[in-house]
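Other chains of the complex are left out, but the ones given are in their true place.
Chain naming follows the written order as A and B, and within any one chain the residues start at number 1.
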């Protein structure tokens, strides 16, 4: 399976992902990279954490192995497993091992969703010795010099039960993210959706008002990604109210009162 | 197993499924399709979401891979697994991978019933890069240009515990469905059951009255499908009251009071 010269070829970020920095996060990441410090990215859904990691992987010229964590993922899903083959069993590296062995950035998205065995498996990789014990293979892997571990999570809607253990948290340097400031977000929406700055600004204003609804029971406000979706449909000729209904109102909530509140915000934005 | 030219042959919608649009959902779907936006269909049981997706798949000329989600479904059921064979292990694409690799619409029916690993597995497919990491195979699949993801759920009787996470919801544009307006539903029942417009209208009136009982404890009112069943049995010569008892009253509830209320509605409809 892993034939070929570069086992990380598929994970290289060939084209520069368009990224519009909103603070000094690029500079801080680069300094952490020098020491290969494990990084923890905190922030709300859709504020650009994933895009940021892609951008940094491209900038640093490292392949990026992304894993969407979930509560049914086992340590073996990260580390690897034995597969049965005509010649007997063959070991297959999991994504974390792949990254650690060959020197990629490994990005564990929404790491708190994972079970404990997944979070504990990364402990020795974040120690001074940067080891990954492959117990089932009987191998003690020393991480590649260019390996870095990045994890993300959203402190907004985590329950107490699903929280990083202090012994895990303390192994990471952390960067806090939030939605970009209005002028940056407008720039992003205009660029990604291919719409005018004026329409982008209107959508961003709408999004910021939905985010204020979080104090009134809305679980999350509109993300930048949603604005891009809305912008694209409007650019194609869809009525702005229909577009926002489809990409924002209906997608954000099923609650009739919150739906009505969102609808009013849309109508006020596109009178 | 996957021998042959077109691995999606069995999933093509050959005959045009009869579909009677009740709003602009066809137009909105087509615009979302242009951008391959992931779509979320919301609405009550039996209001026609599945039929609508079949209709759109036929209209757009794309194969349709449908998966009925449930809480025992694993990520491997969606993505694929290794099977043991005389020559060793052979990878078999799951329905989601099949659709993503060859360009089908993948429809995850009642997606909230699925466990988290199933819903998280679709995240990278709904990103800008449209990737499906087949970690167990060591493959990073780039979705076919014609792949689209559609999911459905019924906000009516979902518990809080079973709700889409905001980080999942925000990846979709959403279309809200409801039972069709009376004249449209009458049309559908008359066409599908092969009965007169007059009988169809009477059945639709009955259904609408059962739906009003939702405020009195009935979990769901009669669906359009039930009316079609009732109509067919009446067309065959069954007594309308017997037919409605069988397809509506007995099927909707076991509660004696609600049963009595439904029976009265039937008797008022077919005096």
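In this text, a residue touches a chain if its C-beta (ideal position, glycine included) is under 8 Å from a C-beta of that chain, and two chains touch if they have at least 3 such contacts.
Note that the structure is a prediction, hence the values are computed from the model and not measured.
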Number of copies constituting the complete assembly, 2 shown: 6
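Following the convention adopted for this analysis, only the chains that are shown with their structure count from here on.
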Cα superposition angle of chain A on its copy chain B, in degrees to the nearest 5: 60
Whole-Å separation of chain centres (CA-atom averages), chain A against chain B: 30
Residue ranges of chain B in contact with chain A within the complex: 24, 28, 31-32, 34-35, 37, 40, 42, 74-75, 82, 84, 87-89, 115-117, 119-121, 123-124, 127-128, 133, 135-140, 155, 165-167, 169-176
Touch list for chain A against partner chain B, complex: 1-2, 10-11, 45-46, 50-51, 66-73, 77, 81, 83-87, 92-95, 98, 109-110, 113, 154, 157, 219-220, 222-223, 225-226, 229, 232-233, 236-238, 242, 246-247, 250-252, 254
